[in-house]
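Before any comments, here is the structure.
Removed: one protein chain of the complex. Kept in place: all other protein chains.
Our next item is subunit A:
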Amino acid sequence: MSSSQSHRLPSGGLIDRSAPLNFRFDGKTFSGFQGDTLASALIANGVKLVGRSFKYHRPRGILTAGSEEPNALVELRTGARREPNTKATTAELYEGLEAASQNRWPSLRHDVMSVNQLFAPIFVAGFYYKTFMWPAKFWEAIYEPAIRRAAGLGRAAGVADPDHYDKAWAHCDVLIGGSGPAGLAAALAAGRSGARVILCEEDFSLGGRLLADGGTIDGLPAAEWLSRTLAELAALPDVRIMTRMTLFGVYDGGTYGALERVNDHLPSPPEHQVRQRLWRIVARRCVVAAGAIERPIVFVGNDTPGVMMASAMRTYVARYAATPAKRIALFTNNEDGWRTVETALGSGLQIAAVIDARPDVSPAHRSLASKGGFPVLHGSVSGVDGGKDGVRKIAVSLTGGARAEVEADGLAVSGGWNPAVGLTSYHRGRPKWSDDIAAFVPDGAPPGMVAAGAANGAFGLGACLAEGFTAGSAAAHDAGHSGKAGTAPVADDEAFSLTPLWHVAGKGKAFVDYQHDVTASDIELAQREGFESVEHLKRYTTLGMATDQGKTSNVAGLAIMAAVSGRSIPETGTTIYRPPYVPVAIGAFAGHHRDETFHATRLTPSHHWAAEQGAVFVDTGLWKRAQWYPRTGEKDWLESVTREVKAVRGGVGFCDVSTLGKIDVHGPDAGAFLDRVYINTFSNLAVGKARYGLMLREDGIVYDDGTTSRLAEDHYFLTTTTAKAGLVMQHLEFCRQVLFPELDVQLTSVSDQWAQFSIAGPKTRDLLREIVDPAEDLSNEGFPFMGAREVALRGGIKARLFRISFSGEMAFEISVPARFGDAMARNLMLAGKPFGVTPYGTEALGVMRVEKGHVAGPELSGTTTAADLGLGKMMSTKKDFIGRVMAGREALVAPDRQVVVGVKPTDKARRLRSGAHIIPKGQTPGPGNDQGYVTSVCFSPTSDQWIGLGLVERGRERTGEIVQAHDPLRGEDYEVELCNPVFYDPDGVRQRG
């Protein structure tokens, strides 16, 4: 063992002394035990200095024993797993743990930046805003980076987190947050009633304050009652107890957020396990038994290492058998603080003095003092003499004005308790002030939620048990469970007498918010400067804005604000409470959804065949599509794409177009339905024929396009673009269910049912004759352009064949049930071998559609009308259709609209870029003469130059005009000629051939 655990009591505590653990802090090796936190293990080793403060780099020690800790933040773990700002007070010790202090250089004991303390008078609230205002551009470049280096928290790992996180749902009747006496009593009542219960506990041990404070319940010592209760809960069929789980938020409909630290207590998660899991819990009722947080008193030097919350001090002694100090002074304004004295004396520690701010101390405590041989001083702590090695002496202002000094190496402070009102306030609730305990308590809660025990301001053990039991029983009943809850556990209530004391005035720094280095004088300054609203106070001073969200500081800050502004604390009010209750790693929110699994992906039926061919895939929406199929020796994508285009135009190629949305439109009114959703007519389409259709939105703008075929009298097969597949299905369902419920029409998405391939090129028919049953007539007469029908294939299956062309070539689309898609790709290769068949990807597809002047996504941009696309004549005048009326609006039929036109550079060698703006020749580019832009470009192997489509003002009237393409993004200006958008086979001879 590498160190002596000099501050470990010889016996006692809830640590497993048979399981020693070695760990390192700032490079030094220490040892602790299973059951320790990093904080308790450091205390057991006599470590007092654990960090430097945010702004002044003041030495800081451990203040609390829980998740409210503002000071003891460390970088836990190393390398890619390094986690900054981890609270030592909640980090469980494990073998080999490595932690480093933060915000110091070169070392914790000798921190160069502590010179900031010398300048402390100028680092007041608003200092940065006031000082670094000019010149403005220096802020981002110089001031902020420098300040961030000097003042800051831990360092992020800087590399990808190697661990996994996931998310899960849970459902219950009664959700209970906290396993202290109130939470356990609630769980007993709800569980016995037959409710499904989830009990969440942030700690790794169940019991809450019982673990440190003990007590007597049902005549049993707390520890025994606890183990009996846990055994009973474990035996109930539907009670789920989850430790290391923090309930951090409440959302609509009784949904709660919780973070489970599944494997934070291990060096790294076991294989296949996650580090943390984010839970969404749907609960009919929720009992918040989250306890209360002890609050500091603000006095000069209250941040000296060795000054600790009284409850934390006794937690370390009683639960961890670790002694933060050998000779302890207590500064309290309430009865509860004295429990630390009782615990310390019981563990053989010395009490130096009790400084009690109240006028009276109970006779029992007086006799305890005389028995223990320590003085009880009526007054306040006015200063602390000490530094990075801890507390040495404590200055006391006695009631009446005299001064005293107390020699001690630790100071326990209790300023009273604040109920944890976060969860109950997250739906914009504002807690109310309770004079009895001088604290805010919940004033209502989100629907279905109730607070119980200390979280509700009931501090006595008996009251916690009673409130918890009542709340649990009522919650189970509300959720429909009326089984017998039995009797509530019973205990006495301790006295809780408190005289409010927030701030002991004095010369020197007295900290309110330890983590953000906000002092009492900062709050006074903010008030003087007019930041009187608490929301302004918070933002100006940054009070409560650190990672601890002011759990120990907010109420004291409000109280000081109230005092200086002459208002009461409830008049001053609280800031808005927002989740999460504790910091939650973004990784936990992301869960599985990162990197390659950021979102679900869709694969085409021929995906794995294409992968075998070496296809390069492109993400289009959720799809992975084959973009091109590089061949050995090709130097870049353009060479591959150009080869594919030439192969199609000169022979035959095929492309998987299964990504197109496909919808079965059934029913006697299918034709009438399509007439209403398309601008052109489909009811008169003959069975066995396909037609190109265009849909508008209600506002008259083009929505989507595609071909629709009539397969039977009452059955159309509609296709959409890849991008709009899901949206068009939704739109059509809306039309069917809401707009036209009188029509007898049924819709089914069949996008995934069919593998569909486009086969294009002059040798298409030759290829098809190889694979299609010889009895099928594929001649121009037997299967004319825009024909659509089922055909038999060689080898025994049937396919649907559509004579449609996107490429401008003689082309068919063939579709087979999707599980035959892989075989179809292989068989097309086989059938096309004699004709040099070439698979092509989406790039070649795009090139050929631009050559042919077909519009696609960049032109169907949500701003274009049918006329803009050159398709105005398709708009039927003989029927009504969605978008018809609005498409007639003045601006949508204005003659100067930007319409689709072809563009080609006057310099044939120049590359075109989409996005370039069109400006009249000779004019200076600017918004006033911006006449449109280039939407789609490609290198056209057929034209042997770059060509494009654009949306240009009066474009169709300006064919032949030379205009200026202005591309400020790439810094290019060049001339292009406006031309017919159909660059290839404008008469359509080839596709009909």
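FYI, a contact is a pair of C-beta atoms (placed from the backbone, for glycine too) under 8 Å apart; a residue touches a chain by one contact, two chains touch by 3 or more; residues count from 1.
Throughout what follows, contacts and distances are computed from a predicted model.
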Worksheet item: The complex has one chain missing from view, so what does its UniProt entry call it, picking from "Carbohydrate ABC transporter membrane protein 1, CUT1 family", "Ethanolamine ammonia-lyase large subunit", "Hydantoinase B/oxoprolinase domain-containing protein" or "Sarcosine oxidase subunit gamma"?
Response: "Sarcosine oxidase subunit gamma"
Practice prompt. Would you mind spotting which of A:818, A:912 or A:951 touches the chain that isn't drawn?
Written response: A:818
Fill in: Contact residue for the chain not shown (choose from A:221, A:795, A:926 or A:986)
A:795
Discussion item. For the chain not shown, which residue from A:434, A:499, A:565 or A:827 touches it across the whole complex?
Written reply: A:827
Worksheet entry | Option touching the unshown chain, where A:314, A:666 or A:958 are the choices | A:666
Discussion item. For review purposes, identify every residue of subunit A that touches the missing chain, sorted by number.
Written reply: 164, 166-171, 196, 270-274, 280, 282, 592, 597, 599-605, 608, 622-623, 658, 664, 666-669, 714-715, 743-746, 748-754, 770-771, 793-797, 817-823, 827, 830-831, 833
